[in-house]
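For this depiction, one protein chain was excluded, whereas all remaining protein chains were kept in their positions.
As written, the chain order gives the labels A and B, with residue 1 at the start of each chain.
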Amino acid sequence: MRLSRFKDKDLVLSLAEKITIKAQNLDLVRIMHVCGTHENSIMRYALRDLLPENIKLLAGPGCPVCVTSSKDIDAIINYGIKNDCIIATFGDMLRVKGSHHSLLSASRVGLSVKMIYSIQEAIEYAKKTTKEVIFFSVGFETTAAPTASIIKNVNLPENLAFFSVHKYTPNGVLELLKSGRLNINALILPGHASIVSGLRPYEKVSFDFKLPCVAAGFEPVDVLAAILMILEQIESNTSKVENEYERLLNYDGNKLAQKAINEVFDIVDSIWRGLGTIKNSGFEFKTKYDFLNAKVKFDIQFSDEFIEEHKGCRCAEVILGIVEPIQCPMYAKLCNPQNPIGPCMVSDEGTCRNWLEVKGEI
Amino acid sequence: MKFNSITMDHGSGGKLTLELIEDVFKAEAKLDSAILGDIAFTTDSHSIKPIFFKGGDIGKLAVCGTINDLLCVGAKPMYLSSAFIIEEGFLIEDLEKIAQSMRYTANQAHVDIVCGDTKVVEASKGFYINTSGIGKIVRPIDGTNIKPGDQIIVTGNIGEHGFAILNERENLQVSSNLQSDCSELSSLILPLIESDLDILWMRDPTRGGIAMCLNELCYKKDFGVEIFEELIPMSQEVVSISEMLGIEPYYSANEGKMVIVASKQDASKVLDILQKNPFGKNAAIIGNITENHPSKVLLRLSYGTKRLLNMPIVEKMPRIC
Partner (left out) sequence: MCIGIPMLITEIYEDGISGVVEAGGTKKHCFFMLIENPQVGDYVLVHAGNAIAKLDEKEAKENLELIEQCLLGAKGAIE
């Protein structure tokens, strides 16, 4: 296995060199990625240092934790505090603030929370307790597919229920582009989410908006190779969907995963934090799964009075690539990792958090 | 940042701990031990979940932590106290194991545990050990003469304790050979202190990992720190678990390592001595002190790119995305 080659120094430097040469003949190129792991990798290896001035890499709405609505967070916290149950979820979800509380801060006022790393852990945990366990199921199609297949194939303990806040990426991206709020020249498509959805859903994005789109992996070589492929498309004045991540990503997606999702979930309208309700962009359980859908099983109440964006927060604009984190007056001051006001400050994948970790308080 | 009450992050050894020391205790976080003439004096409280872990237990941790803190300032560790706060219902059998492990570790380091105290609190309030320690200064190492060009050495693979504990505590169902590096370092560090090699500063990079430790090194100073990704020693286990959890090894705690600043001319001699000891076989020079970017820690990546390694602000959580 020569996977380490995807981190190879010479290869990375040669790619950067070729990008620089190509960029000389181009105007400003604004490339957006829509995946937090891309941002994490770009920051971790400081790949922006390798790019010429006129190639801008923007971080789009790519963190499922960051786009989770306060409405959902409030609902689970309110239910969980009043009832004897345990909320299980992934580590980075814990600090995302709803209108008033995050799951973590609510745990100091009576909410029982368990951090888990995989759904298997939630199952094992539920088996060991007599209490109701609600898995707050967050993530794009990459995580929705495993949730669906486990629900279909594994004997689940009766005291385990699911609260779906899963989102579907392609329609989220499409709606954003339709809104006309994005000012970009090309898209890097999310390698892992696309493993499930495949790349066909993005053909419409590429065609309708004349955007070069390249799906990429997460190693430095992947990201730079994708940028090079984008520049080549721009140079030859084409816009199509290409696949840089062929070692794992099949153009048609993962059929088993799609089948599992289609059997368990309906695609529904969903609120993306800071962006509003996006048509057909979320996954909700089909009615035949009411018995494990926590929202139905426990008749969880939702309030329409929720605070999505705290006053002064510019996360929505950060997510759209309109402003950089440092342009937000609260960045690193009122809004910080210990007390995140905007969702982008929460996860290591959030753009503001990433900037703060790597660039400091400026 | 202003808080009305203490949060877990105030105890994570990161930026908030430092703020607490300055703003509330009106003190200055300087060295791991106080230097009082010929005497070094330090204290350290320990709480850890789980109490018994791969590579050690809370007793061993308490003894090692205090011994290592004394070594940091150039002292030969001599005497320890040990105070227990024990919840009602705690098993005597477990307490015996912990006491046995403390005695064994202290013996290894030729240190005597000379006094102690025991308090019992209500059930499920936890189990805590405080150890204070006295050492005899061989020569004071207090960081006063650090200058640009000085070399930064780490005595072995980083990040092991933090990942091993996180895995056990959160029951991440990851099975790994990884174990805590919990160990007292007197056999490794005393020869350096007793030598005439130019050693300027030492600290054991515990909570917050080497990221925190190096930030403390240049905190409010007129110099900065520069380290090189390629030179930092880490095991394959740490690399893979770090990728799995999405937490970088620089932020993961160590309990048996030392970060040493030595002058340029003596750094390779220090390294030779370290590498001859089994505890130091993976020791490496990982970077240097620089006059550029004062008070900041810069991580230089193999691609020639660079980024800041900031003081950890909140405890890192495994991420799904």
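What we mean here is this: a residue touches a chain if its C-beta (ideal position, glycine included) is under 8 Å from a C-beta of that chain, and two chains touch if they have at least 3 such contacts.
Computed from a predicted model, the values in this text were never measured in an experiment.
Colleague: Which listed residue (A:L11, A:I81 or A:V296) would be found touching the missing chain in the intact complex?
Modeller: Here the residue in touch with the unshown chain is A:L11.
Colleague: Among A:G80, A:G98 or A:G139, which residue is in contact with the omitted chain in the full complex?
Modeller: A:G139
Colleague: Please pick, from A:I188, A:L249 or A:C352, the residue that touches the omitted chain in the full complex.
Modeller: A:L249
Colleague: Where the complex has a chain not shown, which of A:I73, A:L94, A:V221 or A:L356 is the residue touching it?
Modeller: A:V221
Colleague: Under the stated touch rule, tell me which residues of chain B contact the chain that is not displayed.
Modeller: These residues of chain B touch the chain that is not shown: 173-178, 236-237, 239-241, 243-244, 246, 319-321.
Colleague: Touching the missing chain, which residues of chain A?
Modeller: 1-3, 5-6, 11, 14-15, 17-18, 21, 35-37, 62-64, 90, 117-121, 139-140, 142-143, 145-146, 149-150, 152-154, 169, 190, 192-193, 195-196, 221, 225, 228, 244, 246-250, 254, 256-257, 260, 349
By definition in this document, only the chains that are shown with their structure count from here on.
Colleague: Determine the centre-to-centre distance between chain A and chain B, using the mean Cα coordinates as centres, and give it in whole Å.
Modeller: Distance between chain centres: 35 Å.
Colleague: Hey, which residues of chain A end up touching chain B in the complex?
Modeller: So the residues of chain A in touch with chain B come to 9, 12-13, 16, 36-37, 40, 43-47, 49-50, 63-65, 90-95, 115, 117-118, 120-121, 124, 138-140, 143, 220, 336-339, 347-349, 356-360.
Colleague: Within their complex, state which residues of chain B touch chain A.
Modeller: Answer in residue numbers: 1, 7, 9, 16, 170-174, 245-246, 248, 296, 301-308, 310, 313-314, 316-321.
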